[in-house]
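My structure is below; once you've seen it, I'll send some questions.
Every protein chain except one is present and positioned as in the full complex.
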Amino acid sequence: MIRFGYIIISIAFFLIVCGITSSVPAAPMSRQLQAQAGVERFPPPDFVESGYELPSPTTPHPRQNIYEYVDAVVLLAALGLASYLVLKKRSRRAILTLSVFSLFYFGFWRKGCVCSIGAIQNIVLSIFDRDYAVPFVVVVFFLLPLVFTLFFGRTFCAAVCPLGAVQDLVLLRPVAVPSWLESGLRLFAYAYLGAAVLFAATGSAFIICRYDPFISFFRLSGSLNILVLGGCFLLVGVFIGRPYCRFFCPYGVILRQLSRLSKWRVSITPDDCIKCRLCEDSCPFGAIKVPTAEWPARDYDKSKKRLALLLLLLPILILACAWAVSTASDLMSRTHPTVRLADRIHLEETGKEEETTDASAAFWATGKDVRELYAEASNIQAAVKTGCWLLGGFLGLVIALKLIGHSVRRTRIDYEADRAGCLACGRCFEYCPREHVRLNKDKQAVGDGE
Amino acid sequence: MMAENKREPALHETNGINRRHFLRDSIWGACLAGLGGAAAFLSAKSRSQDTVWQIDPYVCVQCGNCATYCVLEESAVKCVHAYAMCGYCKICFGFFGPEPFDITEAAENQLCPTGAIKRTFVEDPYYEYTIDESLCMGCGKCVKGCNTFGNGSLFLQVRHDRCLNCNECSIAAACPSGAFKRVPADRPYLLKMVEHA
Partner (left out) sequence: MKPRVAESPAPGRNNDSVEVKTTNQWYQTAFWSAVVSAVFSLIVVGFLMVNYLQIKVFDPVRAERLELLKLKIIDHPDDVLFVQIRKLDLQIRQDRIRRQNFSYRASFLLLGGLAVFVISAKLAVTFKKKPPRPQPYPDRQKEQIRQAIQARSTITVGLAVLGAAVLFFATRPVVDFSEEPPQKGVWPRFRGLGGLGISASTNVPDNWNGSTNEGILWKSKVPLPGHNSPIVWGDRVFLSGADANERQVYCFDALSGKLLWRGNVPNLAPAGAEPVEPGESTGFAAPTMVTDGRRVYAIFATGDVGCFDFSGKTVWARNLGSPDSAYGYASSLAMYRDLLLVQYDQGAAEDEKSKLIALNAFLGHTVWETRRPIPNSWTSPIVIEVSSRHQIITCGDPWVIAYDPNGAELWRADCLGADVAPSPIYAGGLVFAIEPYTKLVAIKPDGRGDVTKTHIVWSNEEGAPDICSPVSNGELIFLLTTDGLLICLQVTDGTKLWEEDLKEDFFASPSLIGDRLYLLSQKGVMFIIEAATEYKELARCELREDCHASPAFVDGRIYIRGTKNLYCIGNLD
């Protein structure tokens, strides 16, 4: 039986484990500088007359490590505060203020890097690449929102994530996305997550970072493409609430699943709800689910058959999608610079290309054995192929589960805040008359108490 | 789920548990344990220091991408001078290029497109060459000249008072020779060493 006490004990245990393991010394990173024997063509000078003293190159330091930990503390505080504001205080204005702060601190001040969304890639890379040790603060940024979501729902999305904050701020004229479309559009987020994990695991690229639409705003500079992409997202975001969060964010995919399980979250208490229908259109993100009508009886057989068919199709779908994505593995492997280089070298070696590129000329100059390069590239291609099979299988599973989910006849007798999709923004609180009663009661209680 | 014809036992009848909640709570517990395990596992693999980006000057081929690919308008990569390696030559191949018209500081003789290298007379026949970082754009032309014809004392480095330390460095992704490496933040520079035979 899960009781409050057990929760406290598990939290404590979890924290202790974290504390112990984080005091384990980090893997030392050996750095060996190649001492290149004298490329020096001219002898060292002899300064006899002027007494000239050799200056040294300056080495300005990067940001002090202590500030990284400050970021982690601010994250923790923001998450805690957000959870309190969403679940206890239930004030949209306070949540908005906190999200402005998060936008300022995590967005413009920290230039949006490292963010929890991108941290996925660092974690994945550290699992698959022995030479890469993920900085501890990145681990914190990855895990802390997940833990808070397990307890309090998507309060990270509500007021802490800078990308979410900027989209929330520009949302002026919400237009609801029809619910049947939402599910389909969200497929892209699953694909994005899978692809990001694949590319990070094979060491090809960090695509979440590369295609982050809002990063160029946070940095106040960047390539034109990303600026335009960000501008488009913001423009769309004026009308469609949080497009990136709902349909593209790979971290959001993970948060959705954890939020389904969360202990406490924004919810509509069935006993309190009077079914006044005033909150139906309050959520710009379509997270308030309306009670269902009765399903027609004649539909029962048809939907039973459909469900059975889909369940049977599940493994076939997974395999089919796995195979489908694996056909793209050659193209996917080209995101890796080594594979691109090997391809170019191969073209030059077999005489299909005469000229050299910067990269191939640099390779030829090292005098390395071409066969070594090919072996490396083939290994990467093999890894990408395996990854593509897995990615395809994952996508197939997601598609199959979505289809099954839409074939199941759900019966809802109460208004529900969608467990996975509610971003805890708090807009719906003020639409509820019972909430007004509660707030007034509180105010009265405070007033009476004096 | 499908509309159940049976009535589910009310919560008060089952001491507050029902099948669905139990399942959900166990999955919840499993997720929490999983996160705890992940935390332990990742902490063991993690480093306490952050990593920053740096150029290995021995691998760099001076392609010029450092000046154009940085997300900042003014690239965080600048030319750095290892004075101990410099020959202090009157005709510096990083300053003048291979075939200057004249040994003066006139614009047509200088290799640097922004005039960031300053040439100062020290004593005969030695001249000191310093880089003005506010003008340098990290194009690497002087580095190429110095490496090809001189002592190789000029080299490119990421300057950490400017670098944003992006998770994915755009220059690193565009570097043709793979000279960009992640280095621990407390040893953020890969300076060239003196090697007088």
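First chain written, first letter: the chains are A and B, and each begins at residue 1.
Note that a residue touches a chain if its C-beta (ideal position, glycine included) is under 8 Å from a C-beta of that chain, and two chains touch if they have at least 3 such contacts.
All values derive from a computational prediction rather than experimental measurement.
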| item | value |
| --- | --- |
| Per the touch definition above, residue among A:118, A:174 or A:421 touching the missing chain | A:174 |
| Sole residue of A:91, A:183 or A:257 that reaches the chain not shown, by the stated touch rule | A:183 |
| Interface residues of subunit A (partner: the chain not displayed) | 37-39, 41, 169-170, 172-176, 178-181, 183-185, 187, 217, 220-221, 224, 277-282, 284, 290, 292-296, 299, 317, 321, 324-325, 327-328, 330-331, 342-343, 346, 349-351, 364-368, 374-375, 377-378, 381, 395, 399, 402-403, 406-407, 431 |
| Touch list for subunit B against the chain that is not drawn | 73-74, 101, 106-108, 113-115, 135, 137, 148 |
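Convention: only the chains that are shown with their structure count from here on.
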| item | value |
| --- | --- |
| Separation of subunit A from subunit B, taking each centre as the mean of its C-alpha atoms, in whole Å | 23 |
| Contact set on subunit A toward subunit B in their complex | 1-2, 10, 13-14, 17-18, 20-22, 24, 26-27, 29, 31, 33-45, 47-50, 52, 54-57, 59-63, 65, 68, 111, 113-114, 118, 121-123, 126-127, 132-139, 142-143, 146-147, 150, 205-206, 209-210, 215-216, 219, 221-223, 258, 261-263, 295, 337, 357-359, 361-363, 365, 408-411 |
| Subunit A contact footprint on subunit B (complex, rising order) | 1-3, 15-17, 24-25, 27-29, 31-33, 35-36, 38-40, 42-52, 56, 58, 61, 63, 65, 71-73, 80-89, 122-123, 126, 128, 130, 147, 149-152, 157, 159-161, 163-168, 170, 173, 176-178, 182-191, 193, 195-197 |
